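Contents: one structure, followed by commentary.
Missing here: one protein chain of the complex. Every other protein chain is in place.
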Amino acid sequence: MSTSSFSESPGNYKVRDLSLAEAGRHQIRLAEHEMPGLMALRAEYGEAQPLAGARIAGSIHMTVQTAVLIETLTALGAQVRWASCNIFSTQDEAAAAIVVGPQGTPDAPSGVPVFAWKGESLEEYWECTEQILLWPAGADGEYAGPNMILDDGGDATLLVHNGLAYERVGAVPADTVAGEPDHSDEANVVHALLRRVLQEDPLRWTTIGENILGVTEETTTGVHRLYQLAEAGQLLFPAINVNDSVTKSKFDNKYGIRHSLPDGINRATDVLMGGKVAFVAGYGDVGKGAAEAFRGQGARVIVSEIDPICALQAAMDGYQVARIEDVLDEADFFITTTGNKDVITAAHLSAMKNKAIVGNIGHFDNEIDMAGLALVPGVTRTEIKAQVHEWTFTEGERAGRSIIVLSEGRLLNLGNATGHPSFVMSNSFTNQVIGQIEVFTKAGTDEEYPVAVHRLPKILDEKVARLHLDALGVRMTELSPSQADYLGIDPAGPYKAEHYRY
Amino acid sequence: MSTSSFSESPGNYKVRDLSLAEAGRHQIRLAEHEMPGLMALRAEYGEAQPLAGARIAGSIHMTVQTAVLIETLTALGAQVRWASCNIFSTQDEAAAAIVVGPQGTPDAPSGVPVFAWKGESLEEYWECTEQILLWPAGADGEYAGPNMILDDGGDATLLVHNGLAYERVGAVPADTVAGEPDHSDEANVVHALLRRVLQEDPLRWTTIGENILGVTEETTTGVHRLYQLAEAGQLLFPAINVNDSVTKSKFDNKYGIRHSLPDGINRATDVLMGGKVAFVAGYGDVGKGAAEAFRGQGARVIVSEIDPICALQAAMDGYQVARIEDVLDEADFFITTTGNKDVITAAHLSAMKNKAIVGNIGHFDNEIDMAGLALVPGVTRTEIKAQVHEWTFTEGERAGRSIIVLSEGRLLNLGNATGHPSFVMSNSFTNQVIGQIEVFTKAGTDEEYPVAVHRLPKILDEKVARLHLDALGVRMTELSPSQADYLGIDPAGPYKAEHYRY
Amino acid sequence: MSTSSFSESPGNYKVRDLSLAEAGRHQIRLAEHEMPGLMALRAEYGEAQPLAGARIAGSIHMTVQTAVLIETLTALGAQVRWASCNIFSTQDEAAAAIVVGPQGTPDAPSGVPVFAWKGESLEEYWECTEQILLWPAGADGEYAGPNMILDDGGDATLLVHNGLAYERVGAVPADTVAGEPDHSDEANVVHALLRRVLQEDPLRWTTIGENILGVTEETTTGVHRLYQLAEAGQLLFPAINVNDSVTKSKFDNKYGIRHSLPDGINRATDVLMGGKVAFVAGYGDVGKGAAEAFRGQGARVIVSEIDPICALQAAMDGYQVARIEDVLDEADFFITTTGNKDVITAAHLSAMKNKAIVGNIGHFDNEIDMAGLALVPGVTRTEIKAQVHEWTFTEGERAGRSIIVLSEGRLLNLGNATGHPSFVMSNSFTNQVIGQIEVFTKAGTDEEYPVAVHRLPKILDEKVARLHLDALGVRMTELSPSQADYLGIDPAGPYKAEHYRY
Partner (left out) sequence: MSTSSFSESPGNYKVRDLSLAEAGRHQIRLAEHEMPGLMALRAEYGEAQPLAGARIAGSIHMTVQTAVLIETLTALGAQVRWASCNIFSTQDEAAAAIVVGPQGTPDAPSGVPVFAWKGESLEEYWECTEQILLWPAGADGEYAGPNMILDDGGDATLLVHNGLAYERVGAVPADTVAGEPDHSDEANVVHALLRRVLQEDPLRWTTIGENILGVTEETTTGVHRLYQLAEAGQLLFPAINVNDSVTKSKFDNKYGIRHSLPDGINRATDVLMGGKVAFVAGYGDVGKGAAEAFRGQGARVIVSEIDPICALQAAMDGYQVARIEDVLDEADFFITTTGNKDVITAAHLSAMKNKAIVGNIGHFDNEIDMAGLALVPGVTRTEIKAQVHEWTFTEGERAGRSIIVLSEGRLLNLGNATGHPSFVMSNSFTNQVIGQIEVFTKAGTDEEYPVAVHRLPKILDEKVARLHLDALGVRMTELSPSQADYLGIDPAGPYKAEHYRY
């Protein structure tokens, strides 16, 4: 793809094409209506500007929903630079609209610097991530780099932590070679970048790291990395675990999937779900949403589980609980939701019902052994359309049978449809913004968050929920003083013990 | 659009582009797996060739599913010519694949004559319909025109009946003028065609009409026309009302909509349904499917009804039953399923909740008063994307509020998604093929269908169901002779009284 | 049971104990609130007294709901005499309250003659039925016997028809002997009664038969008898088939069962349904209600069917469809809903999962082969409590396993609970009262119903539904004149074609 197709202002933005901005602006406007939490924060904090002085390096899929997030951060006073956290997930019209800004034009953009386009190479991806951490120098020579990170998956956080670690020892690890056990193409790309930076400025990451007041992190994966850093004593700044807010994990994971799983399957295959048998691996929040989606379409659902408590829940909710190997010839759909690897093996894939549809809705793409599938003797792969492939078995007793694999085993709701709807993301992103306000405004005060991984206080989790109720027509009941006294809680919340499970 | 983009063999086929055939063939192959009824008929009747000698003029949306129908008819011995029954509904790759045929190539097509492409003009549409009724002359001068019609909406049947009526009086009605009460652009187009034919061959329709042995008709609308012709004593040949088979009306209408309604809304808007309020006008089979689809996604459904029996059913199924005017400010989705006109008026549209999503899933596009909407003072229309328009009210107390209208009020499952899935259409089309066999093979025998409108015998309706059970893993129980005797029925069916309601 | 426990006024009433009337009156008052259809008829027709002059012989389970029916009939001007149609189904407090009447006292009863108590012998049962057909002579010697029958199962109708047939030949058939193929204890009881009457009054049934203007019949069984009489040319008077009103078959059968099936199982066993496997034989209206009830409690439902259309419906509704012999060791509940015999055989019963719960919710008690069960070698029967028996297998590989049988295979919702709730019966009984008004008021007019079996006109079926909507908070939409014109129907109904399936 030629660079000439880009709209680019070096150091200031690089997106596909600023002329897409108008289409993106329409979508942003409609999405704002579906993101009442973010809009409520603009109304509540617009005047106070709690993020004035915040310089946020943001790394989340550069979608229409993220556009509403970005413009919420700026409405609260923040300066922002943005990259996507996935090479494929950028919606180019959203990126363009953010660069142009609500008041600007493609010729005179007045928005936010964005470095993101659909279909980046790995090198480009990490350069974009670098860009959000490089800010123009301040007028008076003062430090003007980022002082906050807003992360999804932890790549921006990782760059700072690893860069700083290498600066301390004055060297970047050597590249690995394909075939070595721990080889990773992506690690080599990151190392090359850090090697270059180390030459350019041997204290860049140290400086940046010292000035970062905190990070808010969206995902299970990123949170896992943060807990590891904290345990190892290497965490540089306080971190907010947004992922484990109830209004994230119990909404995004369950209700988001209930919506976007059937959407992805429909757009990919147009195959009826009603009357069919759907196998769902895992009955966590994601599996619960997936099972409910299939049932709502009249499919019969079979669940697999390794955790007896979740298995018992599945049974009590009316689902059959079985092992995949016992239903290979019975199920029409096979969906993984586990967070585990090798949940569907090549042997499973080879033995499925003819024309079975196979997809993954868990975070990583190793739930289905796609590499193993490609090695099945005689198997052939036919692209039916983008992100939909038929794999046909040509040898042995399965000769002639085929299966349909969605998004090559990657997240099918993003690969075959458009991911979660705005309303769900509004819950997740409102946690993000609140987390940014918490850390930024309390830094340097008595209430400063210590360098550790924190969950948001329950009262703020409840606030996120509260901001989404009006849009659904919910009318809340209020505790009377005597009732609150009886329960021993504040009428304004929080309402539950920490270990309450909802 | 320039004619040069067509693949055309005059009198033999006219489709968009034969090079699309390969993509179409992949989809046909996958659809065959989802259409077990049609494939079972191929297996059952492939050797006997009951349709040998049948020359079928077919008019149904030229989709991938219809392609499987066409190749089933030819597998049973029929000759076929095909047009679409809607100017927008052709899938060009399916049309191309049918012309090329499973064994042919784009350079040497060996399939079925098709006259259909996406985006015909009205003139082109009726010329295509004419083409399926014009067959090459037989080798020996014998009549070689169509002897069967397979219809959806009744346009092919109408052309023959009207053409013959005008031949009898030797004249075609004069064109109407825009502004006259009964003016119709489409009627003028049909009249121009028939005027031309009357000049070319003053007995064409008489000849064709005399040779038609029967028609099988798919839709409520087409069936309604047939009953009117029969009542007026003008019906020319026996007709099979496929629409009122249980395996059509209780499956296509209910389970097809349950699938394709949310699919259309999702592809159009990406808006969350969960937690929202959905208003469904009508609780017939289509409304039942629509309500179940919304509930399955966690929406709260409010139904409106004019029929107290259906209203009572809705209430007993747990839905609120209310009038549209009482929920305009409460519902997030407004869907019409009634078969009635002016169900949502311009006044209703003007008073809805901001960003309400409005669509129709009933057959005709007059359920929502789009014309009235366009006349609301100050209203503006913005295309968000194809088939998705935002209408913004700029005057009075609604100024600034807008609504989203899908497919301009036409069937949203076809306009915003791909219509019903193959498995559902397999039920409907298996009725069609069985109807063709019934009429064609019994013509001239003691069992000949008289010239009237007939429903298929219940035993054949049951057969259609039976052919779709294996694919769903259903295992049937069989009546013992003593049980059948006790019930006073044949162990092989039919199993129910005619008035049984399922 | 000693006769001394009865309240009795020979020829006028015979019930258990009039002092139960107060308790019965409370329950009647509460049931009236749940029977809005009947109460609406009282309001609509109370002044006009359309049943003035009607003398109705009524035979329906003498329950609280029937009490509301009886007092509706009298509120519309009718005289009534009543018996139960089942030896076990009388609620003695309801019978007492009806005899005492709303204004009477146990010492001075002023209500309706009732002949019914819980636990009649067969002889007593038929004597009670005779009593409702014997009215006190009119003051002036005019005929003052019954002129209408209101029936459930057809026993009152049968007595008149058979009595009259024997009068014509002057003889009653001889008794059969146990062991003969067609022997029936009950037939002998009926014959003995008719033999006595023939001696007392050789023209009694002829006189009664000539004066009956019509019958309204509630059940599938009774309707079946009526159609047989009509086909044989022996039907004496017009009959209204109440059973096939939509507001009866689609409500009583489906929604009534959804309520009363789990109620019966719970009261009988207190066993959790959630997470269990429930096998439901048959997916007609009763089976649909049963399956929905189990699913609503979190059970997994497996359905069996002989009719492929109903089987396809079950699959599309998300249920597994299998044969009983394949799930004997998997299901925890086995429920029959078929109307067929020997659906669960002794062999099935012997092979079920330990402690499986077995019950019937279909009309007759031959769906489960209880006689065969008793003959299984070594089987023992333990009464856990009334209507709940454990059958233990003591021989062979099943030794030690047992099953739980409810109500000895009879209707478990009546045997283990209290049958359908009042609201459902209000629909059925409103059809009854409307049927009585139709036949009685039109007799002798131009609109008189001919001697045949009739379904109520759809407009009256719709009226029954309409009378139950306010209680559920339903607000109906009304057709505008132009909409009604467009659809070609009357704005007041009927709204659907005769073959519409709802």
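The chains carry the letters A, B and C, assigned in the order they are written, with residues numbered from 1 in each.
Here, contacts are C-beta pairs under 8 Å (C-beta built on N, C-alpha and C of every residue); 3 or more make two chains touch, one makes a residue touch a chain.
What you see is a predicted model, and the numbers here were worked out from it, not measured in a lab.
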item: Which residue of A:230, A:384, A:451 or A:479 touches the chain not shown here; value: A:479
item: Selected from A:249, A:266, A:387 or A:416 as touching the chain missing from the view; value: A:249
item: Sole residue of C:263, C:285 or C:462 that reaches the chain not shown, by the stated touch rule; value: C:263
item: Options B:15, B:299, B:453 or B:469, residue touching the unrepresented chain; value: B:299
item: Touch list for chain C against the chain that is not drawn; value: 23, 26-27, 30, 33-34, 255, 258-259, 262-263, 266-267, 269-277, 292-293, 295-298, 330, 354-355, 382, 384-385, 390, 404, 417-418, 421-424, 472-473
item: Residues of chain B in contact with the chain not shown; value: 274-275, 295, 298-300, 312, 315-320
item: Those residues of chain A which, in the complete complex, touch the missing chain; value: 244, 246-247, 249-251, 255, 281, 285, 304-316, 320-324, 326, 339-342, 455, 461-463, 465-466, 468-469, 472-480, 482-483, 486-487, 493, 495-496, 498-499, 501-502
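Here, only the chains that are shown with their structure count from here on.
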item: Chain centre separation in whole Å, for chain C relative to chain A (CA means); value: 60
item: Interchain centroid distance [CA atoms averaged], chain A/chain B, Å; value: 42
item: Computed distance of Cα centres, chain C from chain B, in Å; value: 43
item: Of all residues in chain C, the ones touching two or more other chains; value: 312, 315-316, 320
